[in-house]
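The complex appears here minus one protein chain, its other protein chains still in place.
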């Protein structure tokens, strides 16, 4: 089947669901990333255009580790528009990929771009089967299942499904390490954790919660047009 | 694996999770019923002792259809005691059966006996692995997974998992029809639905919600010592 | 008194509150429909302009059965704008109708247009008494009471009031049957219920919940500027 | 119809729903008080037996103002037993009174006796129609409607219905003033409000919320065996 | 430290957090008001431009009582735009003021402008530390703490912190009385409370709740990038 992970910025997908995607890929499924913002603002001290190129390349490197493809929607960080232009753009991506599973941010995530992405994805998945909204690709016969992925340090997030990523933890590490612009950030606060530390702690913590060494956590909200009767997660 | 369904009264198991149990049985799993109250009060106009025998026999008939065994705990309707005697009795049943999955009433169910059963089951499952509470059977190495089953007409219940029971709907009907004392009740209010009507409507309604003809609905609340990383439901 | 029902698409009003409106009309109240989207996209295979005309005519037929009038706001399905233009348009409708009761979709409804309509209505009702927002009709002295109507199959909706529609169930059926473009839809999934089946099941199910043969369900959320001390529903 | 108000202590009924009861009485309905605890501990410095007699007499005086009768269940403050003896006693009172409406404390009230009373009442109302639980009076054909009354200063309470008590505010004041042991209490904290001040403030505050001079606030939680389709409050 | 209160209209700050700001000012902190809308529509019968000037002057008078400065953002009542222009404007104010504490409306407030202001503030505080969103003033090293202030009559608001304003109640009264256009409004409903009555009742009511004569109530929602380990309120 086709699996589509949608992140607000380059590195969000790797950080929150990279292990699960690695397991999907290993099982022979086709995996695709969609990245809403270009992340140019997150590479401190680097000119915007160069930052954009750098981060796009980092995404491609990470995705290539598991043989995934990447769609960059190209909005600036904190530049997701209030009108429906990004919604229609994302709708086309979803229809083109034709996924069985979509994974994205939860509405309770504390970052503004993550919240807006969560809303966009929820709306675009709902519209994917609507015949009279024309996009380049045709409307889908069924809505894909939608899973919300974990938040930074799990705050304001109550998972109800877990994926054991013990066997692919090295793959997840390698994917995240592709994001050099992020792993090399130096914070003023000495106790502010690096992106690698956040990932390690989350994987360990979520593992304990479900009785394995490393895990990722998800939330499925039931909806009558999306509820599934078999497990979609690996 | 072993599956244990725990109902407050005879017929609750058949009504709310009979189809799922039929599917477990068909898949070769061992199914067991535990019934907390004797239901003697629910056979209107029949003396208590006779009612108790009748309803016990009805349970056994229903269970035998899918090859299940039955434990009757024997409390009177609305007679579940406030002290821990029923808790210890149920704990022994759980340890004896050694289930991988337990199914019982939700705490939000509107019937008093269902609420008390829900609380008993939650506590007994928690205690099943505690070494220093001695019962005849030994403590369990792992807590079983605990699913809450649907409520009457689905009120105050938000499911997050469904089981397709289309292939076993006739088995479910047959199980419920064993409860003659209940299917033959005549209500004063002509619009009060019979137990068979409630079952038919629920199976149809839950089916629509998940895209099949007939379904049963469940809720799994995540807990760190119970959360599972694969689907336990059929 | 004046009663205003506001639906996202043609047929939503008939489906979710048609029986209640019939009872209001029988009691001599003046009933008005406002329909936000033209529903042109919901008549599969019919050109947009023709579909729009067809569905507008279906609305008028249904409303005429109970002597109601209809305001078509005329936005395309999924075309409710993100700026405040639809809000001001709806505000004028509310002020022109000057209703004591407004009925519309709940915010928890799973359809995107229903959610946006719910938000529009909540905002427009709040603004109806604000003097400095000028519309053609004058500001209202009191906010109307606002009731949320049921969702498809009652999912994610907890009613706190019911209306007995047993005496008008045939009227409700007749109103919904006016929507031929919708009742004639053929779904690929053989278990996907038709709009008439959804209506029948909901009316029966909600009836059981409140002890009558057929009912419609509502939710009133208390607000200090809208709370009422008598029952507004029939 | 018969109306039964159930308070944890003498004065709770007068404080939280006295105005509503006065309106019921004026409309010709039969009103009954049931008081769970004897309040002997709340008359500081008075020996228990004398306090009990005093407070019982205060209840009777207050009830007589609106022609209501009183059942004293006679438990000590904070002495409601954990087993089912008080439940069966209250069940008999409910069946004897045969009320259409029951009013009692909300489960979210911060006082322990109020919480236990709320639980007792919820359970006893549920059991009132159960045939096989024998009490002196016969089982009821229908469960009465159950309303939760306001809490002290409205904390942790979200009402969804209001009753206008403007016309009976003097009656409410007179009823509460019968409780001399309580109105005469002197607190060490000079800002701790007297029972009369709490009543005045609540009546005024709830009045503003629903647009009248004085009001009392209630919450009705929908339940399938209790939901009503007409307004039971005056 | 710097304290920034952000209100939807002139007088909201004085009404909901004026006492707390007076205490901050007395303790030597620097206090700033930001007012999103010009309030021109709230001065009934006064031409918009004159109303705007009047209400701006009223704000300045009130702020001057405690030595605070005021930023008027100047949007019309109910004219906060749906795009990000107000967000960026407010972001610049926050960065310019560089506050340790921000106080604004809760998302559960029933007024539309208050809800939109709440959302704007939450977003702007989140963006204050984001380097790549350029405004005239530089990005902040740390997000300020954000407190939600009380709602009108406390509806739909559950405070978790209180500030004793007994010592500054006269200052609060004086600040609110500067808003002559509001204190002089005459309502048609004789029981509709004036702004001064709402303030008095709220201060008294919140005082009782925390054991002092007069108080203001707040809610702090924990967030991982904002949570504090000492008390920021006076």
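Read from first to last, the chains carry the letters A, B, C, D and E; within each, the first residue is number 1.
Everything below uses one rule, namely that a residue touches a chain if its C-beta (ideal position, glycine included) is under 8 Å from a C-beta of that chain, and two chains touch if they have at least 3 such contacts.
No experiment lies behind these values; they were computed from the predicted model shown.
The residue touching the chain not shown here, chosen from B:69, B:126, B:194 or B:213, is B:126.
The missing chain lies against subunit D, touching residues 40-42, 44, 48, 76-78, 81-83, 110-112, 152-153, 155-156, 188. On the side of subunit A, touch with the chain left out of the figure occurs at residues 153-156, 158, 189, 191-193, 201, 204-205, 207-209, 211-213.
Subunit B meets the missing chain through residues 82-84, 123, 126-127, 130-133, 141, 222-225.
The definition used in the following text is that only the chains that are shown with their structure count from here on.
Between A-C and C-D, more contacting C-beta pairs join the chains of C-D. Subunit A and subunit B have Cα centroids lying 39 Å from one another. Taking each chain's centre as the average of its CA atoms, subunit B and subunit D sit 37 Å apart. Counting partner chains per residue, subunit A has residues 82-83, 222, 224 touching two or more of them. The touch graph of the protein chains shown belongs to none of the named shapes.
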